[in-house]
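One chain of protein is taken out of this complex; the other chains stay put.
And now, subunit A:
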Amino acid sequence: MVHLSSHLLKKYHNGYVVIRLALAGHKQANRPFYRIVAAHNKRSRDGKYIEQLGSFDPLPNIYNEKLVGFNFDRIKYWIGCGAHLTKPVAKLLGLSGFFPLHPMTVTEAERRRAQAKLAETAAGTEDPQQEEQKQADV
């Protein structure tokens, strides 16, 4: 008995398999944890998936590390089967060295650096102003 649903999905609805982050542990507020998952495109984000390919913990631990696990063997299989990747997964794979770097990672790093510089110069101009005011008061 051939499972008709996946064929229907592919041909009729033009659905495809996607590797994406699914939020796990939705009963705990303010503690996200993502599973890296191969699922059909139209399924809900946290719904039934085909296979779990890894995990991602976005909160750093006591050693200031964000832990990411990838099952590279199975990821290669699904990409070989024509799975698509979402942006966050592509970014993570780029950071890990498995894929080339995602351009948005570079852009975000540049934006962060620009913001940090702005904050520095703002702090720099604030301090001399405060000192001048104190001297004026005295």
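Here is the rule we go by: a contact is a pair of C-beta atoms (placed from the backbone, for glycine too) under 8 Å apart; a residue touches a chain by one contact, two chains touch by 3 or more; residues count from 1.
Going forward, contacts and distances are computed from a predicted model.
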Which one, "Mitochondrial ribosomal protein S22", "LLGL scribble cell polarity complex component 2", "DELLA protein" or "V-type proton ATPase 21 kDa proteolipid subunit c''", is the UniProt name for the chain you do not see? "Mitochondrial ribosomal protein S22"
What does the interface between subunit A and the hidden chain look like in terms of residue numbers? 54, 60, 63-74, 92, 95-97, 101, 105-106, 108-110, 112-113, 116
